[in-house]
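Here it is: the structure, laid out below.
Here the complex is missing one protein chain, while the rest keep their positions.
Moving on to chain A:
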């Protein structure tokens, strides 16, 4: 039994698929952002779906899977580079059961499923994080770093610390589901 985490009902918008998005979050280019369902975008988060390849029409810029959490004050910005003289943004893809701690800045290219990113981290451009990996609080992951599956990274620059247990997937899955359940609207009469 863990305590519920309350939020003010008026602050969050809940979608049909159970995504909960704070009105205090900045969602730029919402048509280019996909949320998988039961994903929470906290207060003060900034998601830059507007930064995309200069092509007409829609394009997926940032996609998040199910049971994800974008913590308070996080910045999610697609990575960019100049290739053969042309400047371009590249899409960011995030799997299921991914928690990103408060105050982190993410410019990764891909983040697998069951990944935990701590608070106040900087995940550099084009970083690739594989499944079930974990990044400690306050880590700086330099651009283009690859974090292998089931490994724990920490430090500045972040480096390999240890292998995570074989049951990490089940553990993270139940933790992220529990978090979603605990995240409850506060009764109006209180």
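Operating definition for what follows: a contact is a pair of C-beta atoms (placed from the backbone, for glycine too) under 8 Å apart; a residue touches a chain by one contact, two chains touch by 3 or more; residues count from 1.
Everything that follows uses one rule, which is that contacts and distances are computed from a predicted model.
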Chain not displayed: protein name in its UniProt record ("Rab proteins geranylgeranyltransferase component A", "Ras-related protein Rab-7a", "Dynactin subunit 4" or "DNA primase"):
"Dynactin subunit 4"
Even though one chain is hidden, which residues of chain A still touch it in the full complex?
1-8, 11, 42-43, 72, 84-85, 102, 114, 124, 130-132, 140, 142-146, 148-151, 157, 159-160, 165-171, 177, 181, 184, 186-187, 190
